[in-house]
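Would you mind keeping the following structure in view while I ask a few things?
Excluded from the complex is one protein chain; the other protein chains are retained at their positions.
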Amino acid sequence: MTQTHSSQAGAGTVVPLDDRLAMHRLMLEIRFFEEAWTRLFFAGKTGPGHSSIGMEAIAAAFGVQAREGDTTYATYRGHAHTLARGVPMKGTMAELLGRSTGINGGKGGSMHLTSVEHGMMGSYAIVGAHLPVAAGTALAAKYRGEDKVTVCFFGDGATNIGAFHEALNLAALWELPVVYVCENNHYMEYTPISEVTAVPRPAADRAAAYGLEPIVVDGNDADAMYVAAANAIDRARRGGGPSLIEALTYRHLGHASSDPGKYRPAEEVASWMKRDPISIYRERLLGTGVDEATLEAMERESRSKAEEAASYAVAAPLPDVSTLDTNVWADGGSQWRK
Amino acid sequence: MTQTHSSQAGAGTVVPLDDRLAMHRLMLEIRFFEEAWTRLFFAGKTGPGHSSIGMEAIAAAFGVQAREGDTTYATYRGHAHTLARGVPMKGTMAELLGRSTGINGGKGGSMHLTSVEHGMMGSYAIVGAHLPVAAGTALAAKYRGEDKVTVCFFGDGATNIGAFHEALNLAALWELPVVYVCENNHYMEYTPISEVTAVPRPAADRAAAYGLEPIVVDGNDADAMYVAAANAIDRARRGGGPSLIEALTYRHLGHASSDPGKYRPAEEVASWMKRDPISIYRERLLGTGVDEATLEAMERESRSKAEEAASYAVAAPLPDVSTLDTNVWADGGSQWRK
Amino acid sequence: MAEMTYRSAVTRAIRQEMRHDDSVFLIGEDVAKAGGVFKTTGGLLEEFGPRRVLDTPISEQAIVGAAMGAAAAGLRPIAEIMFADFVMVTQDMVANQIAKARYMSDGQLTLPLVIRFGSGGGLRFGAQHSQSVENWLMAIPGLKVVAPSNPEDVIGLFAAAVRDPDPVMFIEHKGLLATKGEVPDGDIVDELGKARIVRRGKDATIVAVGMMVHRAREAAEALTGHGLDVEVIDVRSMVPLDMTTILESVHRTGALFTVEENPRLCGWGAEIVSIVVEEAFDSIDGAPIRITTPHIPLPHAGVLEDAAIPSVDGIVARVAKHLL
Partner (left out) sequence: MAEMTYRSAVTRAIRQEMRHDDSVFLIGEDVAKAGGVFKTTGGLLEEFGPRRVLDTPISEQAIVGAAMGAAAAGLRPIAEIMFADFVMVTQDMVANQIAKARYMSDGQLTLPLVIRFGSGGGLRFGAQHSQSVENWLMAIPGLKVVAPSNPEDVIGLFAAAVRDPDPVMFIEHKGLLATKGEVPDGDIVDELGKARIVRRGKDATIVAVGMMVHRAREAAEALTGHGLDVEVIDVRSMVPLDMTTILESVHRTGALFTVEENPRLCGWGAEIVSIVVEEAFDSIDGAPIRITTPHIPLPHAGVLEDAAIPSVDGIVARVAKHLL
């Protein structure tokens, strides 16, 4: 795997210890959350969805750097990004289970997690569509002279859809404060991205088409992601315009809950499992003097938080049928006639 | 105006005299056709449309090289490309005037000129849509093992729409025998392309995003266009895949019939008028030994052919109202119920 | 009170709303420097500057997507999509993103945006620049759909659309741009979901939208020559739909005709007919009749296009045949 870090990323930015620990904690919370939810899936307690196990470093690196007022756009593979914005686990898990206390009242589900109060502007399930939408939210910040930044996550597969092209051109043209983050996990649903893309790096090899720098980052290295995120967010916040980051990563599981991911060569899976972002980071933290006990406590806490969220969600009430007709319109209802 | 000819274009290809004369004749025919039709517009005999005056060299260079079985896709600015495929002037003009003897029976009009028997697969009026369609026709040739080539013309403005991105990626990925020709006349309707594009060369600066060579050609130099066309068509025919050519040019008139084009700086217009492709080529032909009389005869013939087409079209019958309901379906009718 | 064109009413409406609220901005192709392909946005760049009047690339998905994202952040975007046909280029944004966002988020996302465009036939532009999309848009849950037929309504309904907290598709009829009407001075703010009876009558009710309102009205005048006194209702807003006014009228007249420019199948006429039949079956004396453009793409040639779209004569003939 070739990895080139652009000149922007890694130019001596030091990751503060607080942020390192916060990233580690976030990664753990995401991991345990996804694991708890996957168990619920196989127990028949929730419908399917898309886990980010193996890809946690990307969400965590951006999560710890997001400020209040910053906004996040994610895809159907958005549990991680939701949690990374501080959205409570319980409400998130309850939403996956279609419960009334879910963050979307049970109306959204796994593919549409939204918590506007946390800056989580939504998870979008039609590939590519949210890239222009994120540009619009960034435009609003610029319009109002606010230094808010929008971060938009999407998969490698999204780089071949028209909306990607339109959004990148517009964002670059208007120097919008938006960071586009391609989570290149090397697969779309079941087909390798390399089989359907005319260039080797689906995002980075397109950056120049919008006058942007190609940025490729090791998406399983939380520190590398942190640096790339810091640079891009800072650039956006200073009015320097958008960035397009290609973060190389891998999903440990299949595309969606019931997919065993068998279409991937065993050696490929094995080599990426060795590069698990959490194990890598744990080693690194230990190596830089964080003690084992601190990490173990963090693991315990994260795990029990996830377990509690799962129990909470399973016990949470189903939505009342009367809510079927609420919130189609801003008046709260669904009436289309007068 | 910077102009870089790629290594592909201009590498010693010699333009045969026959083709030179054929190109000149085609340019003249297109010019006189557009002039005659513009006069009809101002006389109230036809609705509006989009003229290619000033841009004739592009259509002519491809026109003389198209073989039977090759296919052409054009935009609403497609009179030139229609004539360049040998579609009769009379039927073309009649179509512009909405006559029954028009090539589309009066149903298409200026923006939808089509003559499948001449390989003119249609003029498409929604920007960018025909780029994927052209890829599909090229795919059909490859599917059948035929050495047919598809040429798809579009404007600079089309380079910012999603369909452009999707088509180029697919064509490059599958090495389809299609030549994408961006007629960069520097303006969309009224807005300069440079004001809405994140890169200076709207097509060529995107080529690398699809693993293609950037090719910029002087679109007002028929020979340069000829060479670029020859290389790209040859590459496609040999199975070498698509090309993306950016031909720099200018329209003498406004965007559509009634637009005086006043949004363009006078000096800019003047400088391009001096680079009129037909005047340039006339000088060149004279310089290489073609005699004045030959050219004058060609001018006379082309002009009178265009005038005849205009008279023919004005006198041609209107469509019979009964044809309103024909050719919605392949059974010839419009019945949607049984 | 002044006479003005539908076209200049559009400009005045946008100007009124941009003056009224700094969070309102205009985004679209050629809308700024060039003043719009239909010359409906002239002078706005000069008054409001490039921050609030933005020329875009030809990127309909980005235009509408950006409007959505800006609206989600609390602005009130006005996105121009030149021709109604091109709305289909961004139909995922319209039908799947914008229309569904509020519901999917259970009310967290509010999208106070307007998408406006020139719709309708009669201009010989051929099939890709003449589409009427009233029914295509009305069929999408989560959208409001408004179609003014005259300059005063352009302003009042546009203001209502911009001030509405929900996404509104605003249909400007290209064939009406040059038509004139009296418009009161000062700000005009109307209400969505109110149909208007533009002609009172007792023998039948004709329901129409946009250009068809004018044809229906002319037809009604002509029908007096057949001894028929026909009521004409301008629907004005497809969603919300003022069924109260329509049902009340049909109860009085006992006969319903709809005149639609959009293609026939699943038109808004079918919706209104179905509601009327379901809710006023005993009030109608016979079958409601839909007068529509046939279910075909529109042709270029004038003689064909005129034969396709409901005409005054066609309406007169159909109504007279049915009632007499």
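By letter and in written order, the chains are A, B and C; residue numbering begins at 1 in each of them.
In this section, contacts are C-beta pairs under 8 Å (C-beta built on N, C-alpha and C of every residue); 3 or more make two chains touch, one makes a residue touch a chain.
Just so you know, these numbers come straight off a predicted model, no measurement behind them.
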{"item": "Touched by the hidden chain, restricted to displayed chains", "value": "A, B, C"}
{"item": "Residue of A:Thr71, A:Thr92, A:Ser115 or A:Asn160 in touch with the missing chain, whole complex considered", "value": "A:Asn160"}
{"item": "Of A:Arg31, A:His79 or A:His112, the residue in touch with the unshown chain", "value": "A:His112"}
{"item": "Residue in contact with the excluded chain [from A:Leu21, A:Val196 or A:Leu253]", "value": "A:Val196"}
{"item": "Which residue of C:Ile27, C:Met104, C:Ala147 or C:Ala204 touches the chain not shown here", "value": "C:Met104"}
{"item": "Where the unshown chain meets chain B, residue by residue", "value": "71, 104-108, 112, 114-117, 121-122, 124, 126, 129-141, 143-144, 150, 162-163, 166-167, 169-170, 173-174, 323, 326-332, 335-338"}
{"item": "Chain C residues touching the omitted chain (full complex)", "value": "85-86, 88-89, 91-92, 94-96, 99-100, 103-104, 126-128, 131, 135-136, 138-142, 239, 262-263, 265-271, 273-274, 277-279, 281, 286-290, 294-297, 299"}
{"item": "Positions on chain A contacted by the hidden chain, ascending", "value": "47, 98-99, 102, 104, 106-112, 124-129, 157-158, 160-162, 188-191, 195-197, 263, 318-319, 321, 323-325, 328, 334, 336"}
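Basically, only the chains that are shown with their structure count from here on.
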{"item": "Chain separated most widely from chain B, comparing mean CA positions", "value": "A"}
{"item": "Two or more partner chains touched - positions in chain B", "value": "160-162, 196-197"}
{"item": "Of all residues in chain C, the ones touching two or more other chains", "value": "56-57, 59, 61"}
